[in-house]
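Reading through the structure tokens given below for one structure.
Certain chains of the assembly are absent from this excerpt, and the rest are unmoved.
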Amino acid sequence: MCLAVPALVTALLPDDRATVSLGGVTSTCSLELVEDVAVGDYVIVHVGYALSRLDAGEAERTLALLAEVADAEAAA
Amino acid sequence: MTDRRLFTRKLDIARGAVDMTHGSGGKAMAQLVRELFAAAFANPWLDQGNDQAAFDVPGGRMVMTTDGFVVSPLFFPGGDIGSLAVHGTVNDVAMAGAVPLHLTAGFIIEEGFPLADLKRVVDSMAAAAREAGVAIVSGDTKVVERGKGDGLFITTTGIGMVPPGVAPSGDRARPGDAILVSGTMGDHGVAIMSTRDNLGFETAILSDSAALNGLVAAMVEAVPGVHVLRDPTRGGLATTLNEIAHQSGVGMRLREADIPVRAEVTAACELLGLDPLYAANEGKLIAICAEEESGRMLAAMRAHPLGRDAACIGRVVEDPHRFVQMETRFGGRRIVDWLTGEQLPRIC
Amino acid sequence: MKYVDEFRDPVLARNVAAAIAREVRPDRSYHLMEFCGGHTHAISRYGIPDLLPDNVRMIHGPGCPVCVLPVGRIDDAIALARRPEVTLCTYGDVMRVPGSGRLSLLKAKAQGADVRMVVSADAAVRIAAENPDRQVVFLAIGFETTTPPTALAVRAAAAQGLGNFTVFCNHVLTPSAIQGILSGAEEGLSLDGFVGPAHVSVVIGSEAYAPAAAEHGKPVVISGFEPLDVLQSILMLVRQINEGRAEVENQFTRAVTADGNRKAQAMVAEIFETRPSFEWRGLGSIPHSGLMLREAYAAFDAERRFPIAGASVPDHKGCDCGTILRGVKRPVDCKLFATVCTPENPMGSCMVSAEGACAAHYTYGRFRDA
């Protein structure tokens, strides 16, 4: 449950809102539940609200871990 | 005991009512058509179960089909109700492998509808008909009171002549056949959704609305023995394949990785929690033909501007349960079922 | 789609699957429950069971707020929507959930009730502002993810002084449900670990599951909703189980922190308080598992503005949801499955949305029964 997508903040709008983009699709969302979001950040958007920023470094680390498992397997 | 996988509960005619799911192209609609309309009208032509009826006339074989167009908004990215009303019916004629001949058009107009909009629609229909090489030979106009319509409904009916030796039909899919589509899936559905204010998103996606009779002519020339042709409109690819599987008494195996879908269509569906395989198309077709003819078919399709992105997406298999299965791009397998209910945006 | 496509990579998937296959012990089984419908959805839609060894079995939990909404609450919502002065706004998912007598909000709408689909709670507030002569009720539903937006909607309505906006609150709490499942343990129950919520954890933080993990000795891995996230989390659970650990681990570090979103939590705390007990469809009443509006916001509470029947309506007698949710039975074991009970006419909670255990199996997995 809780369908949410990681979307790129492309512009900040009045009233604590932002324009976000997901693979060529544009939408708007509220930033009322998050702090210090800047253009270029990715946010997790759910029912029109950003629930959090996405941590790019952590995403890389997760992918690195996955690659590590995969590499180990490929080697095995 | 009946196999549970084939079971459906009967329509509750005494107490039931029509709801939006009966019009959304999914299971509920198929059931309504089967248990109510087909049961009452039963005749060999209707029983063909296709989107058009084929019958013999003194000079050859003819097809006839009708569709109502109730699209909202009337003008959408890539088309309008007028061009759609021509394309939709031309396509249903063409899906019999036929050459469309004539159309009729019935207009149900809500009182207060601007004449300028009506003219825009009618001009668009005229242009679409010209482009498709058909004539709108007869028509009808009804006006309903304000609040008893939705601006404009158009019902078009088309007839066409089937070339000798050509006889595609939804009941002719055979195990081993190749399943092809003529291009990207879901464009029309997403283009329409992008106009809905309450869904709150924007894309550059245009409806794919187009007349496919030219493409079909090239296809039946290349493969006159094509088994099935059908346009995956309401309910999308998923529902249309299930219809065919049901009609032919077969199963299907699709390869998700081979199904063409535009990135923006995938993204919009992601946002709404929907599946592009259930989104409507208005300028695409499904072709099913013998495996050994699929190369020639694909080449013929790709040589036509409306088949540029054509792809072979799977094959027909034997399956008493008539399941449409798919190997996911991720490496797993799943059923691709009929649309259940309406495609409503999800939060979960 | 950045941060989406990377987590759907089939080559990585094959290798992670191979790692799982290599690490599972052939002499035991791994019964893992994904609590969230989001995970059920990913597992079904991407066909993850095909990538898992036979002795790793995924049990679909109750994690879809639509599925767990009791029939009686749907009946109450329909009764609200049928009041001539009421415009009922809600999310698309809820509209086709059947209440008693197969009636749903969608069917009530077909019969003339003013029901509107919204994709965001603030749309309901806007409708109220634009229609001062209508009583706009927002049927709020969801776990901890959807609650903060509802809280903001109530605050906005209060700020605008809207006298015609109320919330029919059905927000529920995830950790309580997990506790409920674990403490309702019965014979035959065999859960070895949990794939923990993704977006719920974004809000409440991974630490929220520590008590359950500790108390019942079951490992929990907070997992993202992409299929690679799920595979990786399964691998992490297999390792914990193999190593005899029962910790809360976080696979979804790109979005989940230990503490979650404090701002959202504060917002929820301002508007809502815990109900003594709330009924979950399929699970029964669970203490402290639901939210209601605080006294200070009573004016925005539909349950205080309108009479609500509040009746408890049991599921079909033959429905096995309870035992299925606890991993004791599978959908095919229910004799109503796919005959009397289908996604079009669900008899129990597990068949209600595509994320329910029975519906997911019906929609995506039935071919496996063949």
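Going by the order they are written in, the chains are A, B and C; count residues from 1 in each one.
Note that a contact is a pair of C-beta atoms (placed from the backbone, for glycine too) under 8 Å apart; a residue touches a chain by one contact, two chains touch by 3 or more.
As the structure is a computational prediction, the values presented were derived from the model and not from experiment.
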Stoichiometric formula of the complex, labels as displayed: A x2, B x2, C x2
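The definition used in the following text is that only the chains that are shown with their structure count from here on.
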Averaged-CA centre spacing for the pair chain C and chain B, given as whole angstrom: 34
Whole-Å separation of chain centres (CA-atom averages), chain A against chain C: 22
Of all residues in chain A, the ones touching two or more other chains: 1-3, 5, 22-23, 46-48
Residue list for chain B, restricted to those that touch at least two other chains: 200, 263, 266-267, 270, 346-348
In the complex, chain B residues that touch chain C: 2, 4-5, 7-9, 17-21, 27-28, 198-200, 257, 263, 266-267, 270, 272, 275, 319, 321, 323, 325-335, 337, 340-342, 344-348
Contact footprint of chain C on chain A as seen in their complex: 1-6, 8, 22-23, 30, 32-35, 42, 44, 46-49, 51-52, 54-56, 58-59, 61-63, 65-67, 69-74, 76
Of chain C, residues touching chain B in the complex: 1, 4, 8, 10, 13-14, 17, 37-38, 44-51, 64-66, 91-93, 95-96, 106-107, 110-111, 116-120, 123, 142, 146, 227, 337-340, 342-345, 353, 355, 362-367, 369-370
